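Only one protein chain is missing from this complex, and each of the others stays in its spot.
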Amino acid sequence: MQRIGVFICWCGSNIAATVDVVKVAETIKNEPGVVFAANYQYMCSENGQQLIKQAIKEHNLTGIVVGACSPRMHEATFRKAAEEAGMNPYMVEIANIREHCSWIHKDMEETTEKAVVLVRTAIAKVKLNAPLMAGESPVIKRALVIGGGIAGIQAALDIADAGFEVDIVEKNATIGGRMAQLDKTFPTLDCSACILTPKMVDCAQHEKIDILSYSEVEEVKGFVGNFNVKIRRKARYVDESKCTGCKICMEKCPAKKGANEFNMGLDNRPAIHIPFAQAIPNVAVIDPEQCIKLKTGKCGICQKFCGVGAIDYEQKDTFVERQYGAIVVATGFKPIALDNFNEYGYADNKDVITSLELERLMNAAGPTGGVLLRPSDKQHPKVITFIQCVGSRDSSGCGKPYCSKICCMYTAKHAMLIREKYPDTEVHVFYIDVRTPGKNYDEFHRRAVEQYGVDYIKGMVGKVYNENGKLMVQGSNLIDNEQITIESDLVVLATAIEPEPSVRKIATLLTASIDTNNFLTESHAKLRPVESPTAGVYLAGVCQGPKDIPETVSQASACAAKVIGLLVKDKLKTNPCVAQPDENMCNGCGQCANVCPYGAITYVDKEFRLGGGKTEIRRVATVNPAVCQGCGACTVTCPSGAMDLKGFSSKQIMSEVEAICKM
Amino acid sequence: MQDVKTEKKEFTPNIVAFCCNWCSYAGADLAGSSRLSYPANVKIIRVPCSCRVNPMFVLKAFQQGADGVILCGCHPGDCHYVTGNYYTRRRMALLYSFLNYMGIEKARTRLEWVSAAEGQRFSAVMNDFVKTVTELGENKRLTDLRVKEGE
Amino acid sequence: MKDVELKVVERAKALLASGEVARVVGWKKGDFCFDPSPAVFESVEELDGLVYNWFCGANLSKYLIEISKKEGKTAVFLKPCDTYSFNQLIKEHRINREKVYAIAVECLGKLDVEKIKAKGVSMIEDVEVVEKEVKVATAYGTETLHKPEVLLTKCETCQKTHQVKDEEIILHERPARDVDRFAEVAKLEAMTEDERFAFWKEQLSKCIRCNACRNVCPACSCVKCVFDNPASGISAKANDAEFEEQLFHIIRAFHVAGRCTDCGECSRVCPQNIPLHLLNRKFIKDIDGFYGEYQAGEEAEGKTPLTSFTEGDVEPNDAVDGEAK
Amino acid sequence: MTKEERIENLNRLSGTDVRKCMKCGKCSGRCPAFKDMDIKPHQFVSMLCQGKIDELLECKAIWNCLSCMACVERCPRGVAPAAVVEAVRDTVVRMQGKNGIKAEEIPPIVDELIPQQLLVSAYRKYNK
Partner (left out) sequence: MLKIAKERLNELYAAISNAMELVLPVKKAGEVNFAMWAEGKEVSLETLKTVKSPKDTFFPQSENMMKFKTDGKNIEILDIRAEKAPTVLFGVRPCDYKAIEVLDKVFLADPVDTYYQNRREATTIITLACAKPEESCFCKVFGIDAAAPAGDVATWLDGDNLYWQANTEKGEALTALVKELFAEGGEAEVSAQQEKTRAIVEKLPFATLDLSRLSPKTSTIYSMTLLGRK
C-alpha cells in the first residue's frame, strides 16, 4: 500500500498569506494513501529538508508530495533531500501552490480549495510514480564557441586555460568582431586594438584553441555532453597553411572597387584582402562577388604574384564534423538598418553618419587615417550634432522597444575625444535621458559636460534637412520649451543595436529559445543569466541582450566557468523520463520514428512465444535512452499506446486529470 | 465589484490547462511572480512538451467534468524539442475541428502559444478563456453526467 | 459478372496448382447468393466454393496481416478500394509485400442486400446486373431495381483505381464519374452546432460496442487495442454512459486519421447502420482542406499528414471545416 | 459633466494612451505650427496625463493645429498628440453647442490664407 507524506510550505508569507496552509494539511491528512501531512515556513530551507528526511525514515514513506513553489524552482532540491533519506528521487512530486495559486488569487477560501485540489492531483500522480534511475552519458571534453568577438575570445581563453580544447567558429575572415572596429573604449579611453589584439594573438598561439575562421555552424545534433556539430568551412580561395600575410596580392589586385565592410563601406578594398592589419588568422580572403577571375575566368594576377602559391581558385566549401560537450554562443551584434528613420536624412546626406561610422573616421586605421573629415567633401566639420536613441526605446514598430544601453556612454566618449582633439569644434547632443549607470560611468559623462563643454540639449530631434549645403537639425528644447534648429556640418546618429541576424538560425539549430527581438532567452533572468534553457548551451555577450564590453567580458568568463564545471565531469546524469515501448503491444508500424526529432527510435525483429510452443517473429520499436529527450511526440502517434513516457505516463496524466476535475 | 457570497453560487467553469514545461509552464510561473491574476478555476497540468498531450487526455478531462480544455505550448520554431509543437498544431487542429463537427462548442477547446517571457499574455489568455467558457455555460454535451452527480 | 467470376476461379486454381502460391484468399459462397464471406482456400478442390459476384463487398487486405506471416506466398483478389488499404498496410510494415501475389480484380460497384430487402424484395435467389438495371430473381418472381439505389454506400461515391497489382482481371472498363464524396459531410457541417450534436447523439446512441467496425478496419489493426488495454485508462467493453459512445468513435476516428483510405467497410458492417464513414471522411476533408489533397494508400512509403508538418500550418483556434476562419 | 468625467471623456475621444509618452519631445520638434502655439504638442499630452485640462480648454493652440499628423507619424511610443488636440477642440466645440459646418457654407470663406487641410478636417469632423 502506498505510504505518502505531504509537506505544505508557507514560503514565508508568499503562500501562507492567501492559502490557509494548516487547513490544507488537515484536509490532505485523511486522503486515502496519505500517512503523514505537515506544514512548515520554509520547506526548501535546511531544516525544511530535514523535516522531509526525518518523516521518510520515521514513517518509511514510499512517496512524498511537496506543496510549494514551481517545480522548475526546487524540484531538484526536494529530490536530492529524498535521495539522501534513501528514497528514489523520482518518487517526489511538487504541487505548485505559489505561482499557480497563492500569488494569483485573492479570496482565501477559493485559493485554499484550489491548493487542496492541486495537492490532491500531485498525490494522484505520485501514487503511480515508478522509481527511476537516471542514466549516464559520457562528456566529450571539448567546447565550441560560436562567434570570434571579444566574448568568444574571452570565453575560449578561459576554457583553454583550464586545459580543455576549444574550437572558435567565426563567420568572417578574421576573429576580433565588432570591438576590432572601435577606436577608443569607455570608460578608460584606452585604445580598443591595444587591449584586443594581444588576446587575439593569445588565442592563435594557445595550443588548446583551434580557430575555424570564415566558417559557419551548419548542423547540430545530440544533447548536453554529446553535441555532434557539422561546420561549413567556406571557400577562401586562399590556402591558410601557405599564406604568410605579405599583402602583395592586395596591392596587385585590379578589382579595387569592393565596399570595405570593416570601414562600414566608407572606403574600398580589393577583391583579395586581409580585413585589417592585426587580423588573426593573418590570411587573405577573396570576395567571390568582386573577383574578376571567379566571375569571368579572366585575370589571376594575385596567383602569379603570390610567392608561396597560396591562391587556389578551385577551392570549394568543405565540411568538418566534430563532437563537443558544451557550446558557447557569442554571435555579437550590428547596428539596425535606418530605412524606417528617413526623418534624419541618413539615406540622402553623406554627412549624416552612424556612431560606428564615426568610430572608423576617428580610427587611425580608418578610411581618413584618423583625421576627422566629413565624408562628403573631406572638410573638417565645425559643428557636430549627436542625436541619441535613434531607433531605440521605440514601441511604434519602426525601431526597437528596448534601450540599447551603450549609446549614452560612447556618445560622451566621442564628444570628449572630438573636443579634446579639435577644441574649436562645437558639439551638441540631443538626448531624452542620459543613462550612464555603474562605476565611473556618470563621472565620465560629467567630464564631457563640465571639462569639455559639450552642449547637452534635453529634447528629441524632429527632423534633419539640407538647406544650401548646411545640415539643419530641428528639434525641441524641452527645458526652455522652445523649438530650435542647429546648423551642423556633421550629424552623428546613436543608432540602436540588434543581435546578428544569423543568431535566429543558430537558435533553431540549438533549440535555444529566443525572444521576439532576436535576443536569446536566458534560463533564469536573475539566477542563471548565462545559461540557455537548453542544457549545455551558454550565452555570452550581446546575443543575450544589449551590454557593453566590461559586462560582455564578465559574462564570457562566467560562461567559461559554467563550461569548465560541465567538462570536468566524466559522466552526466541523463534524463530518466524517456520513452519506453511495450513490445507485446507494439505493431512495428513505424509511425513513432517519423515524429522523433532526435532519431532515438529504431526497429528490430524479435521472437515472441505464442501459446502451444509456437513462436512468431515480429518487428518492434526500441528507444535509445541516451538519445531520447522525453518529449513524448511518439506516445501520441502510437495508436495502441504501446509507447509510453516514464515519469509522465498516460496513466499518470489521466489520474491527474481525474483528480483535478473531482470537485 | 461587489462580491455577494450569499446569492446562488452561479456557474463557475472548471478549466483544465495542459502547459509545456519549457515555455508555457514558465510563462505561468512568470504570471505568478508578476502577480497577474486569473480565475482560480483554471488548473494546470505540466507535460514535458505540448506534443505529449494525447486526445485521450482532452476527452478524459471533458468526461470528468471539465467545461473547457486549453493546451499551451512554445511558439512554433521555439520548441525545446525542435518539432514537438508542429505536430501538436496539426493534431489539435484536426481534433478541435472534429469535436466541433460532433456538435461540441468549438470555444470549449483552445490552443495558445505562450513563451517563457510572456507572463502577461498567459494571464490575459486565461482570463479570456474563462470568460468565453463562462458565457458558454456548463459542458453538457461531452461529459459523463454520472461523474457530475458524484454517483 | 459471371465471366469475371470464371476467370477468377480459373486463375486461382492455376496459381494454386502450379505451386506458385501456397494459398488463395477470396470469397466463399454463403447460405444464399447475397452473403459471400472472406475465406482462405488451400486446395484446388476447395476453390470450387470460390465466388466473385455483386455482393463481394468485403475488403480482403486486412486478413493478409496474419496470413502473410505464414510460410509460402498468398494470392489475393483486390478490388480498387482494397488496394489502398493494402498499400497502407505495407507502408506500416504489417504485410510482407514479397509474400503476397496481388490480383487486381474488376469492380463495377457492389450491391447492398439490406437496401434490396428494404425495397420489399425477399426470398432472393439470384441477381444479374445489366448497365443500370438490377434483375433480382426471387421465389415470388423477378424484380427490377435501379442500380444506384441499391449500391453499397461506399460504392456510391467511389472514384478509386487499382494502386497495386501483380496481375489484373479487368474485362469491363468502369465509366469514369465525378462525384463529391464530401457532400454528406458538407451537409452536416452546414448544420448548426445543436443540430449536429443532436444528429450524432442519436446515431451514436445506437452503438452497441460490438466492435465490428474496429475488427473490419484495415487501419485499425493494433496488436492490442487501446480499448482492450486496462492500462490505457479508456478501456471499456460497453457504452454505459453517453460519453463512452462519443469517446470510442472520436478516438477511433483520430487513430485512423491520415491513414484511413475511405474504403467504407466500417459503415458496411455496422449492424445499427450508423454512418461511420462520415466520421472518417470529416478527417479526410479537413486534412485536404488544411494540408492539401492526400489520399492514404496511394504510395506504400512516406509520411502521413499527422507525422509531418509545415511551418505555415493553420492555427487550431481558427481551423474549422478545412479552412482557417 | 464633472472634471473626472471630462478627463475620462477626453482620453476616450483621443483614442490614445497618454501614459505611454516618455516625454522625448520629438512631436514638438516636428510641429510646423509650434511657433504660433501657446501650449505645445508635448504639453497637450503631459497636461492631459496629469489632468490639468482647464488651460487646455481655454488655449489658442487647438485652433492652430493643422492636423498634419507630423507628430503622430514619428512618435516612438505610438502616442498621438494631434488626437489629443482634436479631442480638446471637439470638446470645446461641443461645449459651445455649435452644430458644425454645412457644405454650402464653405465656398464663401475659402481663400489662400486658410490652409485647405483645415477646412477639410473641419468639415469631416463637424458636419453632423
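Per-chain numbering from 1; labels A, B, C and D assigned in written order.
Methods note: a residue touches a chain if its C-beta (ideal position, glycine included) is under 8 Å from a C-beta of that chain, and two chains touch if they have at least 3 such contacts.
On a predicted model such as this, the values are computed, not experimentally measured, just so you know.
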- Write out, one label after another, the shown chains that touch the chain missing from the document. A, C
- Item | Touch criterion as defined above, residue of C:Lys119, C:Lys187 or C:Lys237 at the omitted chain | C:Lys237
- Note on the structure: Missing-chain contact among C:Arg209, C:Lys224 or C:Lys303 belongs to C:Arg209
- Message: For review purposes, identify every residue of chain A that touches the missing chain, sorted by number.
- Response: 30-32
- Item | Residue ranges of chain C at the interface with the undisplayed chain | 31-32, 122-124, 139, 202-203, 205-206, 208-209, 237-240, 271-274
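In the analysis below, only the chains that are shown with their structure count from here on.
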- Query: What whole-Å value do you get for the distance between chain B and chain C if each is reduced to the mean of its CA atoms?
  - Reply: 37
- Computed distance of Cα centres, chain D from chain A, in Å: 46
- Find every residue in chain C that makes contact with two or more other chains and list them. 226, 232-234, 306-307
- What residues of chain A sit close enough to touch chain D in their complex? 343, 389, 393-399, 432, 458-463, 474-478, 481, 483
- Item | Complex contact set, residues of chain D against chain A | 20, 22-31, 34-35, 40, 42-43, 70, 74-78
- Note on the structure: Per the touch rule above, chain A residues touching chain B in the complex are 70-73, 96, 98-101, 103-107, 110-111, 113-114, 117-118, 121, 508, 511, 513-515, 521, 533-534, 577, 595, 597-598, 629-633, 635-637, 645, 648, 650, 653-654, 656-658, 660-663
